[in-house]
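After the structure tokens below, expect a handful of questions from me.
With one protein chain held back, the other chains of the complex are shown just where they sit.
Here is chain A:
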Amino acid sequence: MMKLVKQDGHVGAIETFGTMVMFIFLDIMMVYPRSVAAAASTAAWQVPIVTLFYSIPFFYVLDRLLAEYPGKSLLGVVRHLWGQGIGTGVGLLSFILLISFVGYQVRVFGEFIITTILPNTPISAVIIALILVMCALAYYGIETITRVSWNVFPWIIVVYLIALALVIPFGNAYNLAPFWGNGVLATVGTGALQIGTYKEIMILGYIAPLFRQHSSFRRVGYGTLLFTAFLYVVSEVCFIMVFPPPMSDRIGFPLYSLVRVISYSGLWQRLDPLFIFVWATMTTVGLATGLYFNALIFAQASRASDYRPYVFPLAVLVITIAFIPASALEAVRHYEVISNSIAVPFFVLPLLLWIWMKITSLLRRKQ
């Protein structure tokens, strides 16, 4: 089997859970609350739940598929079932989709930093500093990334939830009405269109052999999905309460704007830099996870024995992609499209593999 990490050992379940939550949750810090509120109106908070119901079957399929092939990563299963050529092709496709996604995330994050806290700093300086840290984390592998994320994850989540709780008095529960928004069917439809919300969970398949037992993989997957859905729902509820849908369409950085409204007497005002601290930490670790997965998928696709030589070249590629959009607006618009469209291959691939596996095993049994 291909070597996935430089040392032996396994990834811890709880640490990987923290990492995956941070990786998936990046979306909400970007444009998700605004775009969902625009699509589902006051029922926007229900969309993550609906999307969760769409995503869980796909993850179930991935789980069953990998359980059939213990010790194999998702790409290993592709190679096993469809052969080397298709395996390489699928790997390269996944890599291209993921790197463009990470590149745009880096750009949006850079734009956010210069808009909010470092207006006089060139965006290239912000992005390059970020990329260097991402490289360091990605280079040292998943073990380091998961442990770093577990060191910051509990604090980040606590601060994040406290910030949301502090926002509640500035909102209005009536803003959540009408309960079904544009209607049940419309909400279910929006949930389908937002299928990309949890797409990152499928990438877990590429490190499946690193779990001690397959049950850990399963627990991490479902745990991440449920916890992330909870965070999405809570964030969306607070957002709509403060910025009801017609207004929410025009909010630049939704959660940042949300935290800016906090003002309790002289001392508890302007907590946004603290929130940026939380967000930027989460984003840095999440993006480093993205870069790591890029290098790993590329190494698996090209049948290389190690992913580390790819980290720095891919970081350069990420910077290049980050500077493709001419403006911040264009970056955000492209990001929304990429985020949802790359979900399709990520979800469909395990489903096709699973169907193929079932058909072939059925045929074999008949023979």
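Simple rule for what comes next: a residue touches a chain if its C-beta (ideal position, glycine included) is under 8 Å from a C-beta of that chain, and two chains touch if they have at least 3 such contacts; residues count from 1.
One rule holds in what follows: contacts and distances are computed from a predicted model.
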Listed names "4Fe-4S dicluster containing protein", "Spore germination protein", "Acyl carrier protein" or "Polar amino acid transport system permease protein", matching UniProt entry of the absent chain: "Spore germination protein"
So which of A:Trp180, A:Phe227, A:Phe277 or A:Phe323 would be touching the chain we can't see? A:Phe277
Can you work out which residue in A:Val126, A:Ala163, A:Val242 or A:Ala322 touches the chain that's missing from view? A:Val126
Check each of A:Ala38, A:Ile56 or A:Leu118 against the chain that is not shown and name the one that touches it. A:Leu118
In the complete complex, which positions of chain A touch the hidden chain? 6-8, 12, 14-15, 113, 117-118, 121, 125-126, 129-130, 133, 136-137, 140, 144, 147-148, 150-152, 266-267, 269-274, 276-277, 280-281, 284-285, 306, 308-309, 312
